Structures are given as C-alpha cells and as structure tokens.
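Sharing a structure, written as structure tokens. Questions coming.
Removed from the display is one protein chain of the complex; every other protein chain stays in position.
Take a look at chain A:
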Amino acid sequence: MIRVLNLDKYLGGDKILDNVNINVEKSSIYGLIGPNGAGKTTLLKNIVDIYRPEKGEVLVLGENIKDNKKIKSQLGYIADYQYFYPYFKVEQMVDFYRNTYPLWEEKKYIKLKRIFKLDEKKKISSLSKGMKTQLSLMLNLSISPKVLILDEPTSGLDPVIKRKVLDIIIDEVSTNETTVLISSHHLGELERICDHIGIIHEGKILLEDSIEKLKSNVRKVQVAFKDGIPEDIKNNRDILKIESRGRVYEIILNDHMDEFISQIKQYNPILLETIDMSLEEIFIYKMGGVGYVFEDITI
C-alpha cells in the first residue's frame, strides 16, 4: 500500500534521509518511531509529496505519488503542525475540503462533528493546537481516505480526546480497511494499536518488523550461577547489554532466545528468569546499540 524505495532527501545541504526503504501493508497500522531529529517528519512529507526526494521513489496504492491527483484524493495527511488559513472560519475550511476532494462523505463528516463537538462558526485562528488537530482529523477522515498518514497525532491532546482519536483510527481500519502510517513518541500507545514498527535513526531505517516478532526476539534474562558466570555465556554474540548486580546478571538479548536459554541450562544456573520488555525498553536498548544513549546526568 505504501512503499518507499531507496529514498534520499537533502535539506539545506544536509542528508536527512539516507537510502530509506519501508513497506506498509494494506489495512495495517504501522508505527514509525525514532529519536527527535531522526527524519520522521521529513519521511512522511516525502510520502505525501510535499517534499520531493533527490533519489528513490514513493509508491502509494501501487502508483508513484509524484503529482498524482487521483492517489492524493484518497490520501489523508495529519501534519505535526496544522496550517489552515487563519482568517477562515471552521465551516469555510470544511467547505474548502468538501469542494476539493471528490470522495467527500457528508454523512461521515456529520458523525465526526458530533464526536468532536467543534464549533463551526469559530475562527481557525482562535482554535488551540489540540482543536486544530481535531479539525484536521475530521477533515481528513471525511475524504474517505484509503491511506492515512499521521504525524504525532496525539501530542497536545487531553487524555479523553486522545482516546477518542485512537478509537476513531481503529474504527477506520476495521471498517474501511484503511492503511495507516503513524509517527509518535508515545510507545505505549503504539504498542497497542500498531502491528508493524519501523525504527528510524539519523535518516536510516534501523529495523522494520512486526511487533510480535520484535518482542519475542528482544528479551531480558536474569541469571545467576553458583561459581560466577561462564565465559561462553558472557561472550554470546547476541547479547545487547549485560549488567551484574551482585551474583545476578541481567542480560538483554537481541535474538536466538531459545538457544541461549538451553546454553545457560547446561551450567545449572541457580536463577533463570526471562522478563518481559515493553516497546519503550526495546527502543531504548536498540538505540543504545547504535550509540544513542542517556548519559547519567546530574546537575
């Protein structure tokens, strides 16, 4: 549904995206995560044809997005900052969308209006950040999108509205089989609603996988041996991080969990436990693996 192929993008002489490849399947929810300044917004802007790549291409619904009106009319985009004509009233902005998008669905718009309770007579310049995001969601869902691109849609929303937004996205996917690409820093949120995750760092895709696989591969083991840790356990090449607290070793493993466990068992450990890791922890350790770490900061 969305394919990015070997994409390079420069901004102001800097290479922001470096040979990016991603693949978002039909009616899946794909979460794009990465530290600040990694290139998430730039990538999304390339996908919706606001930016043009120097190399590579973007296919949406099987077609190149460049100047493709037909595809763009079915593509909803909720930007990180909403740029509406500030002197417009909400109803004028709605009219603008109604007249621009051929597949505008009035019924759906009326339903969404009831959910969000946005005053149509208000001037857009008087709306708060969260209200503008809601307006953008209403408009972009009403165009009957086949593909929905959301750039940090829940930042700046109160918990009630945030829940509403997530529910609406889920409903959209299950009713209309919409394909969703969403960037966010709320990993707990993504963990629930996404089926695939892509991690971007310094303009490169570090990994792309289903959440299920990611979570079954990367795990934490707590282990202790009577006479210290055997060398070949300590030097296993799948170890992402190893820490000891007294006799107990905490090991984070990148892959090949089952083999590692049976290797440990040969040495009769006095403690052997695997511990669940959240997407947030996985993200932090994966980023640590490429040198993006928290320094121990005390001011």
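The definition used in the following text is that contacts are C-beta pairs under 8 Å (C-beta built on N, C-alpha and C of every residue); 3 or more make two chains touch, one makes a residue touch a chain; residues count from 1.
The rule we apply is simple: contacts and distances are computed from a predicted model.
Candidate names were "FAD/NAD(P)-binding domain-containing protein", "GntR family transcriptional regulator", "Putative circularly permuted ATP-grasp superfamily protein" or "Fe-S cluster assembly protein SufD", and the UniProt protein name of the unshown chain is "GntR family transcriptional regulator". If you put the hidden chain back, the residue from A:79, A:173 or A:264 that touches it is A:173. Summary of contacts with the chain left out: across A:63, A:120, A:158 or A:212, the touching residue is A:212. Here the missing chain is touched by one residue of A:27, A:92 or A:263, and it is A:27. In the full complex, chain A makes contact with the omitted chain through residues 27-29, 163, 166-167, 170-171, 173-175, 188, 191-195, 212, 215-216, 219, 274, 276-280.
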